[in-house]
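Subset of chains shown; positions unchanged.
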Amino acid sequence: MAVDIAGLLFSSPVIAASGTFGYGREYDDYLDLEKIGGFVTKGVSLEPRDGNQPPRIAETACGMLNAIGLANIGLEKFLADKLPLVEKTRARCVVNLYGESAEEFEKLAQALDARQGVDALELNVSCPNVKGGGMAFGQDAKAVYELTRVVRQKTSLPLWVKLTPNVADPVPMAKAAADAGADALSLINTILAMAIDARTRKPKLGNVYGGLSGPAIKPVGLRMVHQVSRAVDLPVVGMGGIMTGSDVAEYLLAGASAVQVGTASFSDPASCVRIADELAAFMKEQGIAEVRELIGGLLS
Amino acid sequence: MSLRVKVISNQPAGEGVYLLELEPHELGRGAMPGQFVMLKPAPGRDPLLARPFSIHGVTENSLSVLYKIIGRGTALLSGFSAGDIVEAWGPLGTGYNLDYRKPLLLAGGMGIASLAFAASYLQENGVDPESIYGAATVRDLVEGYYDSDGRYFISGAPWQIITEDGTYGETGLITGGLDEKLAGIDGVLACGPLPMLKAVAQVCAEKQVPLDASLEAPMACGLGACLGCAVPASQGGYLRVCKEGPVVDAGKVDWERV
């Protein structure tokens, strides 16, 4: 079941997604971390962040909204308290980076470079670009290029750039990241969305808007992974709505080299391992020996 | 592994209220009053998320949850019957402080779900709490049983009843005359609607009586991972209801911002 993403080996193509798996050990009572490829941390910023005003989550049809606001304990505490807890496991730890400016991203990358226990960095470019007038870095190919370029200079770790679906076309962003030296592309992040309580007449989220995730968005994730993997010669880590082993196979066929599982962990905390097991069973049923036989194997 | 738990029974226990008994497995292991479980109201993708429910009681053979139908999830839950499988995980979170010598328990509405467990636990451990259960009207009381004096019991422990319309027990709000009720009390355990908790928190702060308040917030993981269940903390920032709570020292909560 092993897959190679830009030179880094993962024992399984199933990886727990950023923001849904804490700092890696929160699910220990319900799954064995070593049975999946690894996990991506909650977005880590230089300073601790409190996050958005509650309510922060709302359920929607086959999905959910979140507006956590990138609450996290900050770099220092992450390194001191959380990283040691995962360092000794065989599971890969990918650190998701969140900054409000290129400088913040640079500093984060520098501080994490060559840190024991950190296997790769994932650059979350879906956040608002404060200097760029609030438009997300990830909605502007030039900003994606610049951000990726400066971070690339600060780290020799494998660098994944995580793309947002809130664009007319993800390919220009993917190309920009590739041109600037990214090693892999992760997609999709959540879709900007909103829920309203008709009786109270209020938005269901304190932040009004939030990100839509879960099975509802799988068709959008598949489409964007398909678009990007055909257009750009980098490994793609696909995600969005994965709930079953068959969903993983679909993402692999669409062109992903590995996948991340996010919201599924909320409907069943053992999801990541269950999904990895289901993928193995599916491959066995189909007589597929290696994950790579599926990657990009869509017929027409 | 997440748990697939068998339903022993799922019976009406009041107006729109059900008592769900589950085969416990690990779900109930070491469960303490104030802790909760996550229950998926139906298999499949819609509804997607599990719902948090306080543990109402645990025996060697069962774990029970007392719930009220609020929306789609709880309505679906009420459709389960004996033998059905519920997806669940727990026990989760931080429960009540059970070290008080003379505690006062204040259950508003469905707050009785977790506090009934606390009351019987305390009683079993030799502490006789002062227990008050408030409801809007007699019909809203969940199913308990009455002794020959008309005293109301639930899970083996007695409760004084107060109803807003006086249809049973005293008349008034559970928060009425609270300062007097605090005489001799070394700690309050409260669970109920937010306005009640706020009022109780204010009185307890004034009287400097420790208050353990059980909070609610929408949850996704229940495990401290998603940071969805935030409530404003008095020190700034937020507490996670699923981890630092659901039962928190009232002094740690910024009640203004909740």
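Labels for the chains are A and B, by order of writing; each one numbers its residues from 1.
Here is the rule we go by: a contact is a pair of C-beta atoms (placed from the backbone, for glycine too) under 8 Å apart; a residue touches a chain by one contact, two chains touch by 3 or more.
These numbers were taken from a predicted model, which means no experiment stands behind them.
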- Full complex expressed as chain labels with copy numbers, beyond the one copy shown: A x2, B x2
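Everything below uses one rule, namely that only the chains that are shown with their structure count from here on.
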- Message: On a C-alpha centroid basis, what's the spacing between subunit A and subunit B, in Å?
- Response: 36
- Sites on subunit A touched by subunit B in the complex: 19-22, 26-27, 29-31, 42, 50-51, 54-59, 61-64, 66, 68, 71, 214-215, 243, 263, 265-271
- subunit A partner contacts - residues on subunit B that touch it in the complex: 1-2, 40, 45-50, 87, 89, 217-221, 223-232, 236-238
